[in-house]
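Here the structure comes first, spelled out in C-alpha cells, and everything after it is commentary.
Every protein chain of the complex appears in place save one, which is left out.
Note that the chains are named A and B in the order they appear, and that numbering of residues resets to 1 at the start of each chain.
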Amino acid sequence: MAPSLIRSPVQLPPAEALAISQQAPAILQSAPSAVSSSILSKEKSELWIEYENLILSCLRTGDERAAHQCLDRLVTRFGEDNERVLALRGLIKEAEAQNNGELEKVLKEYEEILSKNDSNIPIMKRRIALLRSMGRVSDAASALVQLLDFSPTDLEAWSELSDLYFSQGLYPQAIYAMEEVLVLAPNAWNVHARLGELQYMAATASGAGNGAYQKQMAEALKRFSRSIELCDDYLRGYYGLKLVTKRILKDSAKPTKQTDDGDFSLPDTRTIERLNELATAKLAEIIRHSSANDRGWRGYNAAEVAAARELLSEDASSDIKR
Amino acid sequence: MTILSKTITAFGGILLAHACYSAQEHSALHSLRVATAASLTSSSTVANSLPIDVVIETIVATFIILLGLVLGTRPLRPIQWRVWAGKIEREGEDGFKDNNGEVNKDYMGNPFNFIESRPNFVDIRKQRKEFAEWVRTGGGGQSTR
C-alpha cells in the first residue's frame, strides 16, 4: 500500500516515493481535468494538496510529464500567478535544469518575481533552497534571515535556518534557531528531540571536560526528557536519552572535575542511572513489540527501530566486557 | 463494524415500527370499543393500557436501536497530549481508522513533521540525485509492490 498522498512526501524513502509516482497516471485519470469553481461542484480541498505532493514525488523519480500535468491542473484552478503555483513551476524548472547556467536563469526568474512582489513567501523559500542547493550558503543564510525579519512566525523557515547553520557546524546558532521554533510550537515533541540531538552533537563536538560541555549535556538531557514527557513511547526521545545518559555515565566513571554551573548542572548520578535504565527498558519494549509486529505498535520507522537495536546490543556487549 | 451497527439499527427500527403500528391499532380498537360500550351502557371508564407484549416489544426495540447507534459511533481520540502523541508515534495510521477500516481524512501523522521535513525548502536536485543513486544500486529491483 502506498502512503497517503495528503501528507508531504519529502521525507519518504525512495521506494515509497516511487510507489506514489507510479500512482500518478491513475490519479490524474480519475480526477476531472478541470474543476469548476462554482459552489455546486464537489471540490475536494485535499485534491490540490495531493497534486502538490504528486508533483514533488514525480520530480523526484524523474517523471516530469506527470508533474507538468499536475501543474497544469493547478494552473487551471488557481491561475497562472498564484504564489504557490509560481513556486511549483520554479521547482519543476529547477528539477529540469541541466547545468549551472540554467539554474542561474531560474534564480533570475525568482528575483524578477520578487522584484514585482517582494512578499511572495513561497518564491522566497524556493530562492533560498536554490541558493543552498547551488552551494551559495552564505547568500542563502542572509536571504533566510531577511525572510524571518519579514515573517518571524514561520516555523519552517526557522527550522531551515537551524539546519543551515548546523550544516556549517555553527552549533550555537543552530540551537538558537531551533529554540525559536520551540517558542512558537512549545508542544512539538519532535522539535524537542531535535534540539536535544543538536545539543548532544554540540557537546560532543566541543569535547569533554569544559564547562560548556557539562551545560550542553544537561540541556540535551532535559530536552530529550521533555520530548518523552510530551509523547509516550517516543522512540527517538528514548534513543536520545539513552545516548546522553550513557555518555554522561561514561564520563563520570573517569574522574573529571565537576564544574558546577548553577542552573545547568547535571542531576546526580543516581538519577541519571535511573533514566538510563528507564530508556533501556523502554527501548527494549519498543523493539520487542515492533519486531513482533504487534497490533498497535506498527507506527515506528523500521530504520529507527534497527538503530535502537544496534544501540542496545552495543550497550550489552560493553557490559559483558566490563 | 459499520455493517453490524447498521443491521442492528435497521432490525430495531423494524421492531419499533411494528410496535408503533400495534399500539396504534390497539388504541383505535380500544376507542371503538369504548364508543360502542358507551352507547350500550353509560360507563366509559375502561382502562386504556397497552398489552404487555407491545410494551416489551417497544422497550426491546429501543434497546436494540440504542445498541446499534452506540456501535456506530466513531472511535474516540485521547485528549492528553502525551497519550495522543504516543498513539501517533506507536500506532501510526492503524490508530486513526474509522469503523470501516479507512484512515481518517484529517489524520496527518505528527502535525509537527513539516517543521523538520520543510516541504517548501525541498532541494529537489539533491533528491533526484539520491533517487537515481538508489535506482542504480539496485533499489529499483525490489520495488515491484
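Operating definition for what follows: contacts are C-beta pairs under 8 Å (C-beta built on N, C-alpha and C of every residue); 3 or more make two chains touch, one makes a residue touch a chain.
Rule of thumb we're sticking to: contacts and distances are computed from a predicted model.
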Item to check | Options "Exoribonuclease phosphorolytic domain-containing protein", "tRNA-splicing endonuclease subunit Sen34", "Metaxin-like protein" or "ER membrane protein complex subunit 6": UniProt name of the undisplayed chain | outcome: "ER membrane protein complex subunit 6"
Item to check | Residue of A:139, A:229, A:251 or A:273 in touch with the missing chain, whole complex considered | outcome: A:229
Next on the checklist: Just to verify: which one of B:8, B:65 or B:122 makes contact with the chain not shown?
Outcome noted: B:65
Item to check | Residues belonging to subunit A that touch the chain removed from view | outcome: 187, 229-230
Checklist outcome for this item: Note that subunit B touches the chain not displayed via residues 16, 19-20, 23-24, 27, 48, 50, 54-55, 58-59, 61-62, 65-67, 69-71, 73-84, 106
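Just so we're on the same page, only the chains that are shown with their structure count from here on.
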Checklist entry - What whole-number Å value describes the gap between the mean CA coordinates of subunit A and subunit B? => result 36
Next on the checklist: Applying the document's contact rule, which stretches of subunit A touch subunit B when the two form their complex?
Outcome noted: 4, 6-8, 10-11, 14-15, 17-19, 46, 56, 59-62, 87, 91, 94-95, 97, 122, 125-126, 128-129, 132-133, 155-157, 159-160, 163, 181, 185, 187-191, 194, 229-235, 295-300
Checklist outcome for this item: In the complex, subunit B touches subunit A at residues 81-83, 85-95, 103, 105, 108-110, 112-128, 130-132, 134-135, 139-140, 142-143, 145
